[in-house]
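Quick one: the structure is below, and I'll ask about it shortly.
Just one protein chain is left out here, and the rest sit where they should.
Naming follows writing order (A and B), and every chain is counted from residue 1.
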Amino acid sequence: MQVQTHVDINSEWGIVAARQAGRKLAREIGFGSVDQARITTAISELARNIYLYANKGQIHIEELTDSGRRGIKILAIDDGPGIKDVRRVMEDGFTTSGGLGAGLPGVKRLMDDFKIDSEVNSGTKITVIKWLR
Amino acid sequence: MEDTKLTMYHLYKEMLNNYLKSKSEHTLYSAQQFSKEMLEKDMSPEEVISLHKSVIQELQQMNNEAVTDFIDSFDILLEVMIGYGLAHREHLSLRDRQRQLESELTVAARMQQSLLPSGKIELNSVDFGVISVPAGKMSGDYYHYFIDEQGHIGAAVADVIGKGVPAAMCMSMIKYAIDSLPEQRLQPAALLENLNRVVARNIDDDMFITMIYGSYDPKAHRFHYSSAGHEPCLFYCAESDTFRELKTKGLVLGVSSKVRYEEYYQDLEPGDFIVLLSDGVTECRIEDEFIDIKQITQLLRKYKHLPAQLMVDQVFSELEKIQDFKLNDDFTLLILRRNV
């Protein structure tokens, strides 16, 4: 039975709840403490983006198994304003982080797989995966 | 401790205390946010570690559960250092991108070099030399020379306002505009008038180009020249061993499309030479003092026994030395000397 958690993001408390759920699952899957912190930070950033730019949305967290590999998948969905120029927000040094490494490029670096699907005026869907090594 | 550091210290201590009491995800989240703030305040990783250590030391003195707390405190430190790890990785990626930009610039600079004339002028009547060195990779200076079947020589030095890539792009416009005016290549005033029309049409309101254009007739030993707001050229008289600025009037290129340029001439005796230069030469600064034209003429005189090409090379390398090898502006120096 695979574990799946949904967290609604509409406040800072939602962000913390998503982090908590992610950390718990990551620990159960067997990620070490550094990877737990990385996964949590990625969830945190994704959830914060939802909260800051779309006001509300969901974070889905689930365990993955693929030909013997185990991993964690995080899905961030909102129906906010969407991202006009995805290529630009994925560029280093572009985001408001001003060279501090945060933002979506940071999330991409923390995880193994990164997929983004965004449409202006209809929302954004980001899927990230980290595999257990 | 500075004020910011002190504030950071108190905030960190409070956060760590909270975490040790509650072990809550919420506090870890604050730690992640706090890490962004520390990065913004330019706190280095080692400062963070030492901050952590000093808070732990303080806690140890008041708390007998020190050992467990000590281990748990690393949760906070780890959360905080993730932010530093991200900034570090972004730095690496930006460094790669900078390398890529650098190599693109290198290619562009090579292309720009290929816009400059490359054939040698080898005549018995004239000794010719030119050097042009950009302050950065790309140059806003341009020089041009050409020689026709009768041995007439056209030569020019132009300086685009500013430097770097924008100036370099403008420079290529000058090159193609001159190429498109083959009939005027020996008529300085007419060439500048035509060139000015092209530039005025194609340039931003606050950009301009200065240019000096000359042509030398080896039979009459006469140098004709016109200037579009350019640094005056120098004339060296061998007989009296003196330098003189050749005064000109003329508006810079690109300000107004209807400008008339006046043409002047100077006759050359054997050994006399003409020096065209860009204002990078006269605006060399040594510790905020400008090099004046006297220092340039002293250098020219010092090396006047050398062939023109060696002369310009030597003058440049000395000026570079005086300026501590920091070139503030693009530098171009061209010499045309009558041999016989």
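Operating definition for what follows: a contact is a pair of C-beta atoms (placed from the backbone, for glycine too) under 8 Å apart; a residue touches a chain by one contact, two chains touch by 3 or more.
We take it that contacts and distances are computed from a predicted model.
Colleague: Among "SpoVR family protein", "Teichoic acid transport system ATP-binding protein", "ABC transporter permease" or "Anti-sigma-B factor antagonist", find the name that the UniProt record gives to the complex chain excluded from display.
Modeller: The chain we cannot see is, by its UniProt record, "Anti-sigma-B factor antagonist".
Colleague: In the intact complex, which of the presented chains make contact with the chain not displayed?
Modeller: It touches the following shown chains in the full complex: B.
Colleague: Of the listed residues B:Ala228, B:Ala308 or B:Ile335, which contacts the missing chain in the full complex?
Modeller: Spelled out, the listed residue whose C-beta touches the missing chain is B:Ala228.
Colleague: From the listed residues B:Ile161, B:Cys237 or B:Leu306, report the one that touches the chain absent from this view.
Modeller: Per the contact definition at the top, the residue touching the missing chain is B:Ile161.
Colleague: Would you indicate which residue among B:Thr210, B:Gln266 or B:Thr332 is in contact with the undisplayed chain?
Modeller: B:Thr210
Colleague: Check each of B:Val252, B:Leu277, B:Val312 or B:Leu334 against the chain that is not shown and name the one that touches it.
Modeller: Only one of B:Val252, B:Leu277, B:Val312 or B:Leu334 touches the chain omitted from view, namely B:Val252.
Colleague: List every residue of subunit B that touches the chain not included in the displayed model.
Modeller: Spelled out for subunit B, the touching residues are 159, 161-162, 204-208, 210, 228-232, 249-252, 255-256, 279, 283, 290.
Keep in mind that, in the parts below, only the chains that are shown with their structure count from here on.
Colleague: Which stretch or stretches of subunit A touch subunit B in the complex?
Modeller: Result: residues 12, 15-17, 19-20, 23, 33-34, 37-38, 40-41, 44, 92-93, 97, 99-102, 105-106, 109-110 of subunit A touch subunit B.
Colleague: Tell me, which parts of subunit B touch subunit A in their complex?
Modeller: Touch residues, subunit B against subunit A: 25-26, 28-29, 32, 36, 39-40, 75, 78-79, 82-83, 85-91, 93-94, 97.
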